[in-house]
Each structure stands twice: as C-alpha cells, then as structure tokens.
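Structure below; questions to follow.
The other protein chains are all here in position, but one chain of the complex has been omitted.
In this document, chain identifiers A and B correspond to the written order of the chains, with residue numbering beginning at 1 in each.
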Amino acid sequence: MPAIDHHAKSAWDTLEAIRAKAPLVHSVTNLVVTNLTANVLLALGASPAMVENVEEAGELAAVAGSVVINLGSMSAARTDAMQAATLAADRSGTPWVLDPVAVGALSYRSEVARGLLAHRPTVIRGNASEILSLAGGDGGGKGVDSTLDPEAAVSAAQRLAQSAGCVVAITGRIDRITDGDRLLEVHNGHQMQTRVTGMGCSATAVIAACLAVTRAASSDWLATTAQGLALFGLAAEHAAAASAGPASFQVALIDALFNLDEAQTLTGVRINPPPSEPRRPAP
Amino acid sequence: MPAIDHHAKSAWDTLEAIRAKAPLVHSVTNLVVTNLTANVLLALGASPAMVENVEEAGELAAVAGSVVINLGSMSAARTDAMQAATLAADRSGTPWVLDPVAVGALSYRSEVARGLLAHRPTVIRGNASEILSLAGGDGGGKGVDSTLDPEAAVSAAQRLAQSAGCVVAITGRIDRITDGDRLLEVHNGHQMQTRVTGMGCSATAVIAACLAVTRAASSDWLATTAQGLALFGLAAEHAAAASAGPASFQVALIDALFNLDEAQTLTGVRINPPPSEPRRPAP
Partner (left out) sequence: MPAIDHHAKSAWDTLEAIRAKAPLVHSVTNLVVTNLTANVLLALGASPAMVENVEEAGELAAVAGSVVINLGSMSAARTDAMQAATLAADRSGTPWVLDPVAVGALSYRSEVARGLLAHRPTVIRGNASEILSLAGGDGGGKGVDSTLDPEAAVSAAQRLAQSAGCVVAITGRIDRITDGDRLLEVHNGHQMQTRVTGMGCSATAVIAACLAVTRAASSDWLATTAQGLALFGLAAEHAAAASAGPASFQVALIDALFNLDEAQTLTGVRINPPPSEPRRPAP
C-alpha cells in the first residue's frame, strides 16, 4: 500500500473545508461563463455570487471569502467594477484571483490587467501566452487559446510572481505554479477540457474557493493553488471516462466535482515538484 | 381511488394552456441565468424573450403575456430598462413578477427594488431573507442564499403582500404563498435544487408563464403562483430520481418539464393550506 501523498491529503482537507463552510466566492467574470462558473462553485460546495456593477462590486468583495476577476468580457463599466472589487479585496485582506483572458491579444484589456496588479492579486492563473504577455513578453496568443507550450513560460511566471508579489499558475497539459521561488506541477486534467468553453475560468474559480477556506489556516497560497487545479483536473479525468463528447463531458465534470470522494482524491491527485535533472545512467 | 385534488387539476389546466398558447414571457433577468431561463420557458411551452435595454424593454413588455424582473445583475442601464418594462406592464395590465435577488445584502439593488414596487408587481418571489428585507426587516442574507427558515418570514410576506397589493411567495424546503390574507403551501421540490444556480430564477419564470395564460380567465394570482411552483418542484422531483449530480439534474429537470404529463401532475402536485393547529390527542 502506497504512502499517503501529503498534497493529496491537503487537497482533500481543502475540499472538505469548502463543503463544510460554503464560502462566498464573488466573481466579476465574463458573459460566456457566468452560469458555468456558478455551477462549478455550487458543485464544489461553495456559494457563488456574480456582481459586476460599480455600485455593488466593492461592497460584496469586502464581505466575500474570495474574489475572482476574469477579463473575458471587457467594457469601461466592467473595468470600474473590477477596480472597485479588487480595491475592496486588497483593503479587507480578501484573497483574489486574476484571470487575464486574452491579455496580449487585445490592447485595452492588457492595460487594464496591468493596472489591476496594483491591488495585489493573491493568484494569477492564465495560459502560457497570457502569462508571458502580462510578464512583459510576447505571448503569441490567438484570442483566448494559447499557442505556446507551458514550459516556455515558466521563467516569465517566476518573474511575474516576484514583481507582483503573488502566486502565478500557468495551466496547460501540465500545470505549473510558482510563487517566484518554489515551483509545483499538477499532472491532473484531460484533453477534452480544451473543447469546452470556460474550463480555464472554472479552474480559476475553484482556486478562489480553495483560497477562501485556507486564508485563516495558512498563507501557503502556492500549495492551495495547486490543490484547486488538481481537484478540478481530477474531476475532469473522471468525467472524460463517463462521456461521449464535450457537452456530456461538461455535465459529467460538474457531477464529478459534486461527487468527488476521499478515496478518489487521495489516489488521484498528482501534485509534485518538477522533476530533477534526469540521472545519467551508470556506464 | 383518491378524489382528484382541485389544485392539481388546476395546475394541469394551466400547463395545458401554456402548451396551447405559447405565451410570450419577457424577462429582464440576470446574466447568470438567461440561457437557463429561456430553456425552462421553452420546455414548459412558453415563448421566451430577453430584452434588457431601455430602448426596447417597454415596447416588448406592453405586448408580452407577462414580464419577469430579476435583480440578479444590476447596473444603472438595467435599472432604467427595468423601470421602463414595469411601467409599461403596469399601464397595459400585463402581469409581472419581481425576483428580488440578494435584496438586503446589497444596498443599491435594495433601493431599486423598493422603487419598482410603485409599478405594482403581480407577484414577488424570493427566499426568506429577500422577502424579509423587502418587507423592511433584517434578512440576514449571505449573497443570494437564504440563511433563514421560510417559516420565520411568513408574517413579513403577509405584510409585504398587503402593502404592495400583490402575491408574495417565499420559496424554500416548503414554499409559502400569500396574498396578504390567504396562505398556501407547496410541498414539491428537491434538495438538489440548492446545488444548481438559477433554480429560484427559473421558478419565477415558470410563475410568469402561468400568470400569462390565466390573466384572462382568473385573477386568482395566489392559486396560479402556487401552481407554477408546484409544477416546477414536481419536475425537480422527477429529475432527482434520474440524475447523478447537479448538472445531470439540471438536464433532467428541463426534460421533465417538457415531458410532464397529466397522470404525473394529478398525482404529484402538493398544494395545500397550512396545517391547522394539531389536534390534542384524546386523553
């Protein structure tokens, strides 16, 4: 019988805490994924709220357990709401996650994203091209889909984590998470996630729910972020085994998040440090 | 063989009328549930339209069979559209339903909601904390989820029904509906409804569809509101029996609404007056 993996054990503890506490996760997110994000959070055990007007976004952020800021749908009014929400989060110590959708591909949101960094995100999650762009490089993004391998962006992520003082997660076939110093990899997930809209946005929301319940107990946001990505990816693996295409996969994924149990979590979560240099075989 | 319940019979008549007439239900609703609301209305047999700009909302409300105003997503522009739609509904005698999402928890929308009462809603449907807040009490709401038992809010609902001159429905494990004088309970529904976003909003839309087809025949909005809640709750019961988690539940719920037949309705609808005081057992 294998030894219990401590990352898997912590992921299970985090999931149990979400189910027990039902933290309020406030999302200012894009118009494509509002419904999906809310249902992912409910299936996980959290309590979602979507408030995106400047009159209310700050008021809610101050009392929420965590906040999601997703740049998928932009407008001057939404920018105002994002700034109000993140300012309130920063002032009240509410952890918040930035999802810089299509930053690098579109000028307006790239500027907004850089402005939001002043309100000190807890975590930034994006694909390789979004993280590269936000860190100051050329992301090569085509709309919302990354055309780069995550490997190439790890050093940019470390730079961004250091300059913004937060955790940065690059998601892809393998997810890489860094606090600027340490690095973790998550090997959960399934290829079908690339054929359903909002899977990255959902992963961001799951991270936010995890931050909400660990904020009292820990400030190890690096590990917490990895746990969120692993839990979501693990549910995706179960869903892929029980579906016939992208729409039944999405249904099965939300059901799997709802039903994820201790045995599945302890045996399924795959979080680890990056591999060391391969040993040279003995001559 | 049990006597046929007259509430169940009326619920079936209402459902048949919706399917026959396909009433146009105009919703100014929140960004999270637009798609779900439209699909619930289509599955029921109604004809949904979502128009939320001030240029058009009043024009459509004047010709619709009924109107839904849902406060889940607010902005100054949406407030203008809500005011135009409800003014047009009031002037043209179109029944309309107010869904005061998160009123009490957020200041801006609480003020908007109180302003809309001047345009005389036909029905207000909310959870216990929303109704308590709108009636002038402290709802204790946490975002959109009620943290109170519906029982506690019944007297507030009666007060609100009298002052606003409308029917008020508090939904929860047991739904309570009052016109300020009479009181009905609906015992349909399933716990899984709390794990899918927009279930309350969907119930509101179903009520609106029911109002649209009974407006000529009846002004017993109390009974009509109870019928809508019972039909939706009954479909949820069938869905829960055929699903594995919240996403497959939502799919099965819309299918069940579409497939609801006379036998299921006559035997499944559970509408009744509140129980009288329990009889003291004979000594």
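One rule holds in what follows: a contact is a pair of C-beta atoms (placed from the backbone, for glycine too) under 8 Å apart; a residue touches a chain by one contact, two chains touch by 3 or more.
Since this is a predicted model, take the numbers as computed values, not measurements.
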Original post:
Out of A:106, A:240 or A:266, which touches the unshown chain?
Top reply: A:106
Subject >> Residue in contact with the excluded chain [from A:75, A:92, A:155 or A:267] >> reply: A:75
Subject >> Listed residues B:39, B:70 or B:204, member touching the removed chain >> reply: B:39
Subject >> Hidden partner interface residues of subunit B, rising order >> reply: 22, 24, 26, 31, 34-35, 38-39, 42-43, 47-53, 55-56, 59-60, 64, 77, 250-259
Original post:
Which parts of subunit A are in contact with the chain that was left out?
Top reply: 30-33, 35-36, 72-76, 102, 105-109, 142-145, 195-198, 243-248, 250-251
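By our rule, only the chains that are shown with their structure count from here on.
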Subject >> Rounded Å distance, subunit A centre to subunit B centre (Cα mean) >> reply: 35
